[in-house]
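Heads up: the structure comes next, in structure tokens.
Removed: one protein chain of the complex. Kept in place: all other protein chains.
Order of writing sets the chain letters: A and B. Residues in each chain are counted from 1.
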Amino acid sequence: MISGQPRTHTQVPVNIGTSVMGLRYKDGIMLAADTAVAYGSMKKTKHAQRMAAISSDTAIACSGEMSDFQELLKIFREKHDGDVIENDGALFLKPTDYFNYLSRVQYQRRMKGDPLWNGSIIGGVRQDSGDVFLGMVDLYGTKVEGNFLLTGLAAHYCQVLMQNSWRADLTEAEARAIIEDCMKVMFYRDKKASDEIQITTITKDQGVKIHDPYRIQGEWNFQFFHDKTNEFWRPIRIYNN
Amino acid sequence: MDLENYTNVNIFKKVYEKREVSSIHNVVEQPHHLLKDNTQHAKGGFNPYVNNQGTTVAIAGKDFVLVAADTRISQGFNILSRDYSRTTKLTDQCVITSGGMVADIETLHKLLIAKVKTYQRQFKKTPTVESLAQLLGNTLYGRRFMPYYAFNLLCGIDQNGQGSVYGYDAIGSWDKLTYGVQGSGSELGAPILDNQFVGHNYLVKTLPDDVSVVEDTGKDIINSIAERDIYTGDQVEIVIVDKNGIRVKREPIRRD
Partner (left out) sequence: MELDYLKTLPLGGFNFDNCIRNRAMAESGILQAPKTMKTGTTICGVLFKDGVVLAADTRATGGSIVGDKNCEKIHNLAPNIFCCGAGTAADCDHVTEMIKRQLELHRLNTHSENRVQMAALKLVAHAFKYGGQIGTHLIVGGVDVKGPQLIECSNDGNMYSMPYHTTGSGSLAAMAIMETRYKENMTREEAVNLCIAAIEAGIYHDLGSGSNVDVCVITRNKYEMLRNIKHDNFKVFSKPGGYQFKKDRVQVVEEFKHKLVVEAGEQPMDLS
């Protein structure tokens, strides 16, 4: 650390989890992420969990710096525990409260020039009223709400796929199919993504349920790759002048 | 190539003189933290500002104010949201509308709402638009060295019942206007506003009195900006403030 400078943590993200996604469906919210954590271009681990339950009805999925994700979880755990102790089981923080709290934490950290380098998607379904909430916060504290949200590279790739196939009355199987489609594209085109994905569902009946990770299958057997190899376009040489 | 006498223009001389200066001796003698590389590193790769773009137009009338804004926010070439409202109600007679960085805009709007409430509790009355204009100026200047990245227009009905618009830069320089435009399409919107509404080159300076004409013009301006500014689009949000309160409506515009 350089003396005279305030203490900062993440100025450059190191252990990076790539994009996460979230969408509303008929029963509640579905969050998804793959399980890879990249260190530069290396996959440091292929079996990390990048999503967690914050409370009984709220869950978060994070892309970006994984140490900051763990710090965020600590912040949320303290908040949640304090909430439980203070309110003694009477009133709990709602998904929107955690969302706004996260946005303020991120904004405060950006003002210090010491951001938590994450793009986070928070989803929740209130147990009492059944209100469904889905929101996204980035490292500046920008709040975005929507029916489907994507962070990182997935925002560039998969917004179209979500837009084209999202409906308010998606069943869980349909929602899962959309997520798998998107994750497949990310696996094909994002070098930091992996084919092992994990899904969290939040419903009114079951609360937060983090499912086991599983692998998605890609298509690699186009006839084109058998027929046309390097030989196809290398032999002709052009000599200028 | 001999660059010694390449040209006699001063800037070149300066460049090549500067090259000599950066020899190893100078580097060693410099304090560690003043080295160019290190100062850059200390600041880090983090830029706390991001521009989420978007355009907002405000036009004052005889007894009303009209705000027309688009609802698109973006990051880079990516659309973050297609239905973001950049206009916030402060009092029954006053709204603030901003372009710039969404996180800062929301913080600023929230802070202003809190300040309005404090004012109401303290003085047992609602702040006038003039007071809010001064308040906003001071609030912005209070963050002179890490400004709110928000370009604001404060619009409301003043004590005489006239519409008024106050325009600001990011660090709190402000002025009373009769119309204003802020955000990514401001360069495109300003000329047509200058032409259509009371301008400095006009002999007869009267505020427009027909809401529907002003509304059509405001809508058309946002539509026209959306034609040529890539960061403007999706929806136009019309906010009309008059003595009856605040009305909001939205209409779709081009989405590409």
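We adopt the following convention: contacts are C-beta pairs under 8 Å (C-beta built on N, C-alpha and C of every residue); 3 or more make two chains touch, one makes a residue touch a chain.
Since the structure is predicted, the reported quantities are computational estimates derived from the model, not experimental observations.
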Chains in view that touch the one left out, judged over the entire complex: A, B
- request: Give the residue, chosen from A:Leu161, A:Ala193 or A:Val208, that touches the chain omitted from the document.
  value: A:Leu161
Statement: Absent-chain interface residues of chain A come out as 153, 156-161, 163, 181-182, 184-185, 188-189, 222-224, 228, 232-233, 236-238, 240
- prompt: Which chain B residues would touch the chain omitted from the figure, given the whole complex?
  reply: 1, 3, 6-7, 11-12, 14-15, 18, 53, 74, 77-79, 184, 188, 192, 195-196, 201-204, 216-217, 219-220, 223-224, 226-231, 236, 251-256
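Here is the rule we go by: only the chains that are shown with their structure count from here on.
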Query: Once you find the CA centre of chain A and the CA centre of chain B, what distance in Å lies between them?
result: 31
Residue numbers on chain B that touch chain A, as the complex places them: 32-33, 38, 41-46, 48, 50, 52, 73, 75, 78-81, 84, 101-103, 106-107, 146
Message: Which residues of chain A touch chain B once you look at their complex with the stated criterion?
response: 2-5, 8, 10-12, 103, 106-107, 110-111, 113, 115, 138, 140-146, 155-156, 159
